[in-house]
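Here the complex is missing one protein chain, while the rest keep their positions.
Letters A and B mark the chains in the order given here, with residues in each chain numbered from 1 onward.
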Amino acid sequence: MSGAWFVLARVARDRSALLGLVLILGLVVVAVGAPLFATHPEDVFELHPAKRLRAPSAEAWLGTDRMGSDIYSRLLFGARITIVIGVIAVGASLIIGVPVGLVAGYYQNWFSDLLMRVSDVFLAVPQVVLAIAIAQTLGPSLPNVILALSVTYWPWFARIVYAETRSLQKEVFIESTAALGASPWRLTALHVLPNIVSPIIVRASIGMGFTILTAAALGFLGLGPPPPTPEWGRTIAEAREFLPDAWWYALAPGLAIFLTVMGFNLLGDGLRDVLDPRLRRGRSAPDG
Amino acid sequence: MSQRRSWLVVVLMVSVIALSAAPAVAQTRFVFANESPYDTMDPHAAFDVGRVAVRLNLYDGLYRWLDNPPKLEPWLAESHTVSPDGLVYTFKLRRGAKFHDGTEITGEDVRYSMERILAMKKGAAALLSTMVAPNTTKALDKSTVQFTLTKPASIFLAVVPEVHVVNAALLKKHEKDNDWGAAWLTSNDAGSGSYLLSRYDPAVGFIAKRFAGHFMPWGPKFIDEIEFRLVKEDNTRVLGMIKGDYQGTGGYLPNDQVKRLREAPNVKIIEQESMRIMMFQVNNQRAPLTDVNVRRAISYAFDYDGFNKEILGGTVERNPVPIPNNLWGVPKDVKGYTYDIDRAKAELAKAKTKVDRPLTVGYLQGFSQTEQAATVMANGLRKAGIETKLVSELWPAMVERMKKPETSPDLVVYWISTYYADPNNWIGEMFHSGQWGTFKASSFYKNPKVDDLLDTALKSTDKKVREKAYQDAARIVVEDAAGVWIYNTKYFGPWAKTLEGIRFSPIGNGQEMRWVYYAK
Partner (left out) sequence: MRLLALALHRLLWFVPTLLGLLVVTFVISRVIPADPVALVAGETATPAQVDALRHQLGYDRPLPVQFVGYVGHLLRGDLGTSLYTTRPIADDLAARLPATIELTLVAMVVSVVVGIPLGVLCAVWRNSLLDHALRVVTVSGLAIASFWLGIMLQLLFAMRLGWTPLNGRLTGFPPHGITGLLLVDSVLTWDGAAFGNALAHLALPAATLAVPALATLVRFTRAGVLDVMQSNFVLYERAMGLPRSVIVWKYVLRNALTSTVTQLGLLFGILLAGAVVTEAVFDWPGIGTYAVNSIIRSDYNAVMGFTVWAGAIFILVNLLVDVAHTLIDPRERTV
């Protein structure tokens, strides 16, 4: 679509958004190519107790962890987990949230109110707490973390789509098309959807950053994938007891998280500026 | 008087009042940073090592374990006699010992205390109820109390120190709905110990002041006020010791932290051989662990040296049998298992039951050493061809799971500390089939021959007979690979350099403050 190239060109002109894009691409490349870029790919499972807690050196670029495994290599494989969690969780939230928002926005009746109140319910409790509750109940594992995150994030999509759909309803062209007898499905597909794609994309990008932070928090609390999975949040928790001496151990995964989330936030901001300047003001489009 | 003058007078008066109302500062203070919370002040509600400071300092028992190797010393009781059939124990109490409120300690208080433990069913009750039945204890007179056991039990004497004597009259006054004063005692003091409770907050800890009227004579120097505080993070406790905020903390810190403390100028490390075994309990009742070859394979799959020497920096001793190395009853000829993946694979090949599913390895949330041990075990098992799934629980939740063979994980790693200095504390409670359901017996092991040996050891009072029985039992259990025994702890206790008189015992961990004073 020429539209996509146009957007991309506009984004590329914004230096910070470009930086964001570069960071994200970097993350993807690193994650996909982890076996290639890692100096000790076997250290995802292997332990070398005799080499534990060594400072960064030629052999271990970011030092070794409490089991003697190479931190740098484990970090690269951790990128895979981060991407998987982010993409699937945000994707699932999208798949749940968008239809809910569409239906609620289209049918302006008690049912819509109900749907929106249900999403309010999920937003009423701090999302971290809800995610913790779900992850703890189901047991710490990768699928459960993704589930917990999807369940807590879909209301954001629902709300945005609801607000957009509602305002579109008042647009003259919708009313006239409906008066001409177009079916709801046709209306939605041809007229509503194209207009809500932009806010959805912006929200998805920002949502990735937020989801990754929450996933790391879950990992930090011990509710993420169990050892020896090299999840970034869990690594930070492991590193804590070896401060202040082995400070590189806690620094590295935190920086990785920072760069990743920064990438998504910058890109999201850039997309927002390009796609819909109106959104900057909106009450329903905050960060996180 | 002018405006100014009257103000001056007022200021002077106020300052005089304020100064005279200022509380007198205690002469010497001691602050201990503890890693578990003191959620109750009731000595009968808890039996664990984490909260031992309450029992040791605020309460007294008939006898007391002191020093290392631990010796049983007369405390509230001067002496005791045992009937020839080994069933009746009669204790003679010393005269003139008083509770904190000034009332005399009598045989009735001791009788009440025993009944209370049995009725509340917490703490040491599980152990005592196997030996003493409710309403069988008698106070013969003001200074004599008699226990009648249900069957001869040589460990009764070893466990007697856990019968902490509480002030019966005081508790009866605060009783509500037949609770034996439990609700009140959670935050109060009904003891006779060297220190008496002055302030308590379950989220913070407790403060206690010296009880000058304690029956044991005080030395010329002592500590006036002790405070035991909850400080959860290892790092905070270590930093606090270095800065001088705390003068003592728990002695089972990770090796890296001990090193930092050694280098601190105001801290000294007291090194002692303790009795605290870390091990994996293996669920002997769940296939494929019902097969002895599979269990042996697991025993060969743990990197003992890698864990003990590298990860723990050599601060622990390999302990291949389920009795601490430094206690009697250990068969000295048993070498135990080594880290040998080839032999592990060979055992698996011999096994009649195949391992066709991942084994669950349980560790304790909040205890990173157990997490590391589980990771090492998972790694070895993976090399031997067995997949694993690591699961973590908080200790109370894990205790819950370990009550039944169906809910207990395949392997669980934790420690068993010294509740009383007798091999029964370990091998007896771990491998007797009658102990299933207690947290020490999550091996769910059932071997009539071992049961017999352990019963013999419990009944006999002849140390030689008992020693042989325990040694034979240990040999069988090791042969059966009923568990994986990793190490016996050494105690590295951080204390302020200026402190003297610390008496370490594996039961108590040196937290009995009545002997301690500041030199200088």
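We take it that a contact is a pair of C-beta atoms (placed from the backbone, for glycine too) under 8 Å apart; a residue touches a chain by one contact, two chains touch by 3 or more.
Since the model is a prediction, treat every value here as computed from it, not as a measurement.
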Of the chains you can see, which ones touch the chain that is left out? A, B
Listed residues A:6, A:111 or A:247, member touching the removed chain: A:247
Where B:82, B:399 or B:476 are the choices, the one touching the absent chain is B:399
Which chain B residues touch the hidden chain? 31, 39, 121-122, 125-126, 199, 201-204, 207, 227, 229, 231-233, 235-236, 239, 243, 245, 365, 393-394, 396-397, 399-400, 403, 438-439
For review purposes, identify every residue of chain A that touches the missing chain, sorted by number. 16, 113, 117-118, 120-129, 132-134, 136-137, 139, 209, 213, 216-217, 220-221, 233, 236, 240, 243-244, 247, 250-251, 253-254, 257-259, 261-262, 265-266, 269, 280-281, 283, 286-288
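One rule holds for everything that comes next: only the chains that are shown with their structure count from here on.
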When centres are defined as mean Cα positions, the distance from chain A to chain B in whole Å is 46
Within the complex, chain B is touched by chain A residues 45-47, 49-50, 52-53, 66-68, 139-140, 222, 226-228, 238, 240-243, 245
Which residues of chain B touch chain A once you look at their complex with the stated criterion? 234-235, 254, 256-257, 260, 303, 306-307, 310-311, 365, 368, 371-372, 374-376, 378-379, 382, 389-392
